[in-house]
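Excerpt of the complex: some chains, original placement.
Should a chain be cited, it is by its letter among A and B, assigned in written order, with residues numbered from 1 in that chain.
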Amino acid sequence: MGTAAHEDQTPSYPTSLGTSTTEEISLMGQSLSEDLMGKVGFAELAFWMTATRRPTPGELRTFEAVLVALADHGFTPTAIAARLTYLSAPESIQGAIAAGLLGGGSRFLGVTEDTGRFLHQVLQADDGERSTEADYDALAREAITRARAAKQIVPGLGHPVHKQGDPRTPRLIQIAEEGDTRGEHLRLFEAMGRVSEEVLGKKLPLNGAGVCGAALADLGLPVDFLRGFALLARTAGLLGQIAEERRNPIANEIYMHVDRNARFVPLSGDDAGESKEI
Amino acid sequence: MGTAAHEDQTPSYPTSLGTSTTEEISLMGQSLSEDLMGKVGFAELAFWMTATRRPTPGELRTFEAVLVALADHGFTPTAIAARLTYLSAPESIQGAIAAGLLGGGSRFLGVTEDTGRFLHQVLQADDGERSTEADYDALAREAITRARAAKQIVPGLGHPVHKQGDPRTPRLIQIAEEGDTRGEHLRLFEAMGRVSEEVLGKKLPLNGAGVCGAALADLGLPVDFLRGFALLARTAGLLGQIAEERRNPIANEIYMHVDRNARFVPLSGDDAGESKEI
């Protein structure tokens, strides 16, 4: 009894990912060296580990296109933060990348997941027939109207720079179509693009980060985990930024620029009084 | 003059990576939507952005095999740290991934870069002829002997679990050979495997993380940046770990196990005395 009780208490930690013996390394039950290396690409492996199934070739091409679309957007706040961190601690590349990823939150990297989740919720809540473009248009009209009434932002609509249209959007839809992965999320997103002017009174482009969320949702990836894929994409971009910082540094100049243009502003209403020795 | 002086002072930040106009998004001078999405894979883009040149198909296959080999090693300290962080702050996936990457330092993820750099330094310092296996064996013998005399560890030799041979090693050498990317670093690494028993008196397997470093160095990637690629690979693995933690959580049980088995040990020699109100 004592022993049994003990055995019950010894925890066991289930996993379907990496395990190994002295002779073999396995990943998802596959031999890493025989079944995966040289046979499965890196993006394919990332899909497989998170979706728990292999992608079809069409799914993989859409998935890779999303990762490519989200990898680097130039001098974003996260890229600058990574470069500044590399400047301060060049011995710790992991720290610079981590610092860059930590900006992957609601404002700059959140649109992908927000859009996927919004579309998913609208589709889940709808029990009507959906086959024609007009069906999707009706649903999009309803969803935008409802969001507007609740004073909520409709994620994926609008872009601060690409006001006339984000070039990634039609391209990703085309790739999804070619790969046979253009599903309900993308179709609803496209419908939102068609009806938004009519409902909101102004033309708003379909955001490129948003269309990535719709495409990932159509791949069956968990909609409340889509930010994870944006982070994977961004890791490659941050690597590129840090590699460039090593070849052609700018972080010190950014730092000097900010420091040189600091302007002291006294704390308002602060009457600190004189400090005594403690 | 004033203007010119001003213009001189306005900093400009050179980059070859992402830039954009209202109509187009560019990455390395390529149109993101027309030239890259659907035409360049994710791993290929990561190579291109860091090496500043496109890989050949053989180089790309070797590169992808390295990323696959390094993506996930099961319940490593970094995987556990990422899961525990996700448990504590599930709203911040970026925090969990960053926490996992921060363990990508000298001990668990350092072998790849250490091996690449070691091989590179030995090759750089050698001005002899190198064509036959015997040439590489001689160089390897010399390098290991010198490291041993200096009481330095030879990176990439030995593995705590795969004592009879790491299955990734011959497989990656084969892939490099097939892709025509098996160069001096891999050849020297293989030579180290052949001569190590003779020099050190015991047989040590060629480590799978180490062979990845040799293969990346043969691709011409900067040897003091190889850890970056291990971190990229690991990001996919951490995504997989967190996705699994969501499906099938274990972090709370790990935490409970540790907490339950805490054993208080008084501070030695501490005579704290009684604290007074402050």
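In this section, contacts are C-beta pairs under 8 Å (C-beta built on N, C-alpha and C of every residue); 3 or more make two chains touch, one makes a residue touch a chain.
All values derive from a computational prediction rather than experimental measurement.
Oligomeric state of the entire complex in this file, given as copies of the one sequence with 2 shown: 4.
Everything below uses one rule, namely that only the chains that are shown with their structure count from here on.
Chain A and chain B have centres, each the mean of its CA atoms, that are 22 Å apart. Within the complex formed with chain B, the chain A residues making contact are 11, 13-20, 22-25, 27, 31-34, 36-38, 40-43, 45-46, 49-50, 52, 61, 64-65, 67-69, 71-75, 92-95, 97-99, 101-105, 109, 161-164, 166-168, 170-172, 174-175, 178, 208, 222, 225, 227-229, 231-233, 235-237, 239-244, 246-248, 250, 253-254, 257.
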